[in-house]
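Taken from a larger complex, these chains appear in their original positions, while the remainder are omitted.
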Amino acid sequence: MTTAPLPPSRRRTMRLQEASLLEGPMLLLRSIRGFSSNRSITWLACVPFALFGLGVFNLSAHAADLPELTPGFLANNLWLLIAAVLVIFMNAGFAMVEAGMCRQKNAVNILAKNLFVFTLAVTAYWFIGFQIMYKADWVIPGVLKFGGLFFDPAVTAGMVTNGDLVPSVDFLFQAAFAGTAATIVSGLVAERIKFGEFVVFSLILTAFIYPIAGSWQWNGDGWLAEAGFIDFAGSTLVHSVGAWAGLVGAIALGPRIGKFVGGKAQALPGHNMAIATLGCLILWIGWYGFNAGSQLAMDAAVPYIAVTTTLAAAGGAIGATIISTLYSGKPDLTMIINGILAGLVSITAGCDGVAMWAAWLIGLIGGVIVVFSVAFIDGLQVDDPVGAFSVHGTCGIWGTLAVGLFNTDAGLLTGHGFSQLGVQALGCISYAVFIVVSCWIAWSVIGALFGGIRVTEAEEIEGLDIGEHGMEAYPDFASAGN
Amino acid sequence: MTTAPLPPSRRRTMRLQEASLLEGPMLLLRSIRGFSSNRSITWLACVPFALFGLGVFNLSAHAADLPELTPGFLANNLWLLIAAVLVIFMNAGFAMVEAGMCRQKNAVNILAKNLFVFTLAVTAYWFIGFQIMYKADWVIPGVLKFGGLFFDPAVTAGMVTNGDLVPSVDFLFQAAFAGTAATIVSGLVAERIKFGEFVVFSLILTAFIYPIAGSWQWNGDGWLAEAGFIDFAGSTLVHSVGAWAGLVGAIALGPRIGKFVGGKAQALPGHNMAIATLGCLILWIGWYGFNAGSQLAMDAAVPYIAVTTTLAAAGGAIGATIISTLYSGKPDLTMIINGILAGLVSITAGCDGVAMWAAWLIGLIGGVIVVFSVAFIDGLQVDDPVGAFSVHGTCGIWGTLAVGLFNTDAGLLTGHGFSQLGVQALGCISYAVFIVVSCWIAWSVIGALFGGIRVTEAEEIEGLDIGEHGMEAYPDFASAGN
């Protein structure tokens, strides 16, 4: 780094990335071998990665000299980089919301899950997920891509001339999305799942299940894209996928001790509303990257998408606050938080293609729905500690269907008939079926291999922080003893 | 979203936003009708919005095909979008500072206020405030605009050619400012105001009072702009407006129980210095959007404004720390926090037009002033729980006057006579009078309609979290019992 004017070679060319003889992977392999002898056999799941790795670490990216960078190239890549940073920041938001809405005795576990899972998601998505979702050839056309690992980060002159995204920023943005899907699962299985088993599931989800699901729509020739399904930024592809994956986990786990007494749902209040609120606001700004970044370019539509996103968040808060006040007589902060998130999830599928009033209304309805959904899920005796299925699943579906109602080019309420709404429903159902089935298999295999996915009763009562991590989140504070 | 190269139609044109037959508003109306029968009659305030809505939800924005996007258009709109996100992130900063500096028993209430009020501010400003502040015709020239709702998000070829901001990003940036004004009020009325009544006041402030005040200066033909008043980013227009609005509320409410005993102010320490400090640093970075974004373009002056903003924050911290150490013998963390915020508020009016040394000095003096102002407000037996009037009001005025002293083109100390200083004083006084009068009316009417704006003594002693929201912020922690 220097403040002196840089020579053109430093400023305008891509650095060379060459392969080399590798000692590193051997080291890694030894670490992992040692590790697999540990009590947590679940870590064995890392071994295939290392084995694969030995063959394919030969990545290189020789960049030719590039032409003068065009305004579009600069703006598109800068915006997507910033959008990726905003989406990555959402990890902090999810961690704070989930930890804040759970009990103190499980806070370390939740924080550790959120932090560690993102690092695994990035690794798995870099290793193979990105290829499966976008880069490999179709093995089953429109349904399954496979072949190849990692990606080639080389920047070509053509990319500069066309104003294309460089492969690195494309990867980073998509990897952040993969991490989001895994994080949503975390909320549904909170306060009772074993750490190691959750880690293995996250690897499977981000390496295989999420990328396969994503490939159907976000490739121009995926089968759902060809069917005309619209999910601009992922109400279904990210949010409901994560929610279904987590729901299967929550059902497999069963409810937390004390959640249902005599068939009635009990409140197990979250331990820290300050960080939950902070997390909500971090997620809010992160969503500008999530939604407006999904334009995959800096253009005139990007700020409009930011506005629809904002209005839906506002509508969601208002809807959830009104309904929760009607029911309980008082505005519940957790419902304001979930209302905002509900509004944001609801607008995600259609944020680029609906009118502003429709965006606000989609958010408002999302905020209303989320309150009823929480009650409905409770009624099913499924334990979703932070309302993650209601926020990401129910509202993810609502947002996807809302495209069929409000999209200005294809919506029923904008005078275009039922056809788009039907395709949207087809997409929602297809994803639900695929995710439920594949995740049921994944959770079952993990449970069978590692002796169950749930912690012991004693550990759950004491708190997972001690049992899974041997530490407390707030050791200097006296507990209220509840 | 796809990583394949996008067709030009997706990348370079604005999506169509059409109107439609509306079922949504009917649904909304029904919700609100049900809601108004609830104990909190204050919600009735939402009804006019819905009624208005029925007539005007017909928003559409057909965008013509746009020419090649110019470098200026791309950079200006990208920068303002990022600036808007930074200003929106300030909501997290305000929520953390205010909650952290108040007592644990009122934390949920403060968090809920900050979160919900921003969603209302965005809605109200979108509904009518933006029109009143910038877009409508003058009804009283230079003083009052009125007519029209919402805004037209259409992007024209001329905007692209001229490098103009698109309407959406302009709105989003301005809406974030409106939210800031409302949030400042929250600090002054904390720990004793009813939630519903505060919500109604916020709607009035962001829909009408703040936009009218803003229109005087931030339109080229507002009466104060024509008088030569300078308030680049809102020391007066946002910060002192919010502070005066809150001061009237604080006086109307009276002090918290236990704040003044035998005529002497008592310390009621904040409950969480970690989140208060975090909030301060979030506000700091948010201010780069607030101040440097107010250039409303990406140009050579933007980084300079970021530097003056930084130096003023540094000066403010140093000034407040020195003075508070002189007085109490020890550097008080809340004073370091308020000193930074004081420096930031103080530079806001003049950040684009003063020398670097002047920026640091303006901040330093702001940091000194804020300490004395806190003592002065206490001496008046007005209860400002987090020092919001001192930070935003006193330093807002100081920063506005400082333009008359230090502005390189017009300041007294830069050799340009008293004229600018006089205009700055005129502006400060005009805003004070308008806000105090209009807010006094607003608070009085709200109090009269809804049976007072203050919670009961019993509720205040127990804490507003239970009384207003039926929940605790930290239920798993034992209370210190103070």
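Letters A and B mark the chains as written, and numbering starts fresh at 1 in each.
We adopt the following convention: a contact is a pair of C-beta atoms (placed from the backbone, for glycine too) under 8 Å apart; a residue touches a chain by one contact, two chains touch by 3 or more.
Remember, it's a predicted structure, so these values are computed and weren't measured experimentally.
Within the whole complex of this structure, the shared sequence is present as 3 copies, and 2 of these are drawn in position.
Simple rule for what comes next: only the chains that are shown with their structure count from here on.
Overlaying subunit A on subunit B by C-alpha atoms takes a rotation of 120 degrees, rounded in steps of 5. The geometric centre of subunit A is 32 Å away from that of subunit B, both derived from CA atoms. Listed in rising order, the residues of subunit A touching subunit B in the complex are 71-72, 74-75, 78-79, 82, 86, 103-105, 134-135, 162, 164-165, 170, 174, 218-220, 225, 232-234, 269-275, 277-278, 280-282, 284-285, 288, 292, 294, 296-304, 306-307, 310-311, 313-319, 321-323, 325-326, 328-334, 336-337, 340, 352-358, 360-361, 364-365, 368, 406, 408-409, 411, 413-415, 474, 477-482. Partner subunit A is touched in their complex by these residues of subunit B: 1-6, 11-25, 27-28, 31-32, 34-35, 38-40, 43, 53, 57, 59-61, 63, 66, 69-71, 74-75, 77-78, 80-82, 84-85, 88-89, 91-92, 95-96, 99-100, 107-108, 111-112, 114-116, 118-120, 122-123, 126, 150, 153, 155, 159-160, 166, 168-169, 171-172, 175, 195, 272, 275, 278, 468-479.
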